[in-house]
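Here the complex is missing a single protein chain, while all its other protein chains stay put.
As written, the chains take the letters A and B, and residue 1 is the first residue of each chain.
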Amino acid sequence: MAGIIGGWLSVFFTLAIMSFLYKDNPIYKLAEHVYVGVAAGYLFVLAVVHTIKPNFWDCVAPLFTAAPGGQWVRLGAGIFGIMFLLRLHKKTSWVSSFPLAVMVGTFAALRMTGLANSDLVGQLHGTIDCLNYKGISLFEWGKPSLINNLLIIGGVISVLSYFFFSLEHRGVLKFTGKTGIYFLMITFGSSYGYTVMARVSVLIGRINDINTYNTSHYFYATIFCAIFIIAFLFISNVIQKKAKKT
Amino acid sequence: MGLAYTNFYQKILTLDRRWIFLMVLIIAVVFYKITIPMPIKVTLQTQSFYDTIEQLKTGEIVHITADYTVSVVPELYPMHKAVVRRLFEKDVKIIVSTLWTEGVPLIDRAFDEVCAELQREGKIKTYGVDYINLGYKSGSDVVMTRLGTSFAETFPADAKGTPVTQIPLMQQVKNFDNIALMINFSVGHPGIREWLQQVQRRYNVKMLCGATGIMSPDLYAFYQSGQLKGVLAGLVGAAEYEILLNRPGLANAGMTVQSFEHLGIILLIIVSNIAYFLQKPKRSKR
Partner (left out) sequence: MKRKIPFFITTFVGIFMTAKFFLKIPFVEVVANEIEQWCVIIVAFAIVLGITNIFRLNLLAIVRHRPDWQYKIILLLTFLVTALSGFIVFAVKGDISGKNAFTYIFLNAYLPLDSTMYGLLAFYIASAAFRAFRAKNIESTLMLSAAILVMLGRVPLGMAISDIFPQLANWIMCVPNSAGQRGIIMGATIGVIAVGLKIILGIERSYLRGE
């Protein structure tokens, strides 16, 4: 029984969100607010159960029960965490700048070193590797080859030159910058193609679920929910038109 | 007559977008029921993904990070499940964690489904010995660098709350030195880009990635530079991997709809451009 109710809920929420494609309506707003509420509740539980409890509470709880294994240093993390919560009140919100500083400093350092290592040095390494012409053919579709490697090197240099704004784009820089734009347009076009693929895949997943619940076991949940929502939209349309006339 | 054509092209260009929504929905519903067998060509990136997994030896430990949400389950879950199954078939041990809260039940679901299938074939996989779900941890980049120091300190307990010191599989893992391969299923941030930045070059970890279509274009640059050993790009990548495993499944089932939706959108682009250019000379004459 719980499974059948769950199926009906699943279909109703799916079709309620899809009703936004026609226009904004109360059923969509209801589903939207349920979404935010459930998401917030779920995230709250997982943050507490999977992080605060094992990484903080289980480390400091032995200190209060005189059991072995407690870590005094870890208590500081909890204090900083509670300081963060004081952000909710205007008079005490300045206290939250201390844990915020820890977070910002940590992430700034990690990002700086991580990106420099991977995205700068790693990618530079990959570009310089393209100069290696030994053992590769002149041209192959989608595989390392001399022409492809030269195009990659040329493309990287031209895109970087397009983003170089310290000098006016004249002469050679103008030519390379223009070439960079062409590479960027191809990049954005291919990104769009993949984005379409991704979004359509998600739609396929929803159609699959709607189809699963449109069986006798689930008492044809899809059909009845669709009829209800379409009827609701039709009636609310009629009521709105009458209200406008008056 | 000229004015009539101009009005017709203008009508096309100013078409209510709800007709386009309806067209997309009709294509999806109609072709969902029809399966047209069409060839799938495996790309180099998918082949490399497959080959890297095939090179794993029995008993080696793989770390899977299921950094994705329920919204991209149609794209990433098929590849996640296919990879878990292949690793179990090769008797490779699996540690799974996630940096996204929604990943936790998806990890359990993949293990439950694959273990049930293997049980029907007479193969038993034991939790804690052959695989473990470490669950979710907040902190993104910090969690990644913490794992480089110690898995046990970052995840003191698994998803069920059992201390990792009591779990046999975790006795064999201190940090990334004990991990033969890392496979990331990624939808956004934190995801594969952060794993590449914080872990791959720093701890010299061999890395594979299954990403959504939106993230995939970025990853070709990392594949070309050798930082990624293989990439499964979106639902099509998952379908290609299923073909290589000789086990067409969830991903292949969606290929017909995918194909015709793409065709529909391409036709929309062509029609709108034709209408735009045929309308244009008449507008400029005025």
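Keep this in mind: a contact is a pair of C-beta atoms (placed from the backbone, for glycine too) under 8 Å apart; a residue touches a chain by one contact, two chains touch by 3 or more.
Because the structure is predicted, anything quoted here is derived from the model rather than measured.
Peer 1: Touching the hidden chain in the complete assembly: which of B:Thr65, B:Gln200 or B:Gln258 does that?
Peer 2: B:Gln258
Peer 1: By the contact definition given up top, give the residues of chain A that touch the hidden chain.
Peer 2: 2, 5-7, 9-11, 13-14, 17-18, 20-21, 29-49, 51-52, 55-56, 73-74, 76-78, 80-82, 84-85, 87-88, 93-94, 96-113, 115-117, 119-120, 123-124, 126-127, 141-143, 148, 151-156, 158-160, 162-163, 180-197, 199-200, 202-203, 205-206, 209
Peer 1: For the chain that got dropped from the picture, name the residues of chain B it touches.
Peer 2: That gives, for chain B, the contact residues 15, 17, 20-21, 23-25, 38-41, 43-44, 69-74, 102, 104-105, 108, 133, 137-140, 142-143, 145-146, 149, 153-154, 159-161, 202, 217-218, 220-221, 224-225, 233, 236, 255-256, 258-266, 268-269, 271-273, 276-277.
The rule we apply is simple: only the chains that are shown with their structure count from here on.
Peer 1: Where the CA atoms of chain A average out and where those of chain B average out, how many Å apart are those spots?
Peer 2: So the centre of chain A lies 13 Å away from the centre of chain B.
Peer 1: Once bound in the complex, which stretches of chain A touch chain B?
Peer 2: For this pair, the touching residues of chain A are 21-22, 42-43, 46-47, 50-51, 54-55, 58-59, 106-107, 110-111, 114-115, 117-119, 121-123, 125-127, 129, 142-144, 152, 187, 190-191, 194-205, 207-208, 211.
Peer 1: Quick check: in the complex, which residue numbers of chain B touch chain A?
Peer 2: Checking each residue of chain B against chain A gives 18, 21, 24, 28-29, 32, 43-44, 71-75, 101-102, 104, 135-139, 141-142, 145, 155-157, 159, 161, 194, 196-198, 200-202, 212-214, 216-217, 221-222, 224-227, 233-236, 254, 257-258, 261-262, 265.
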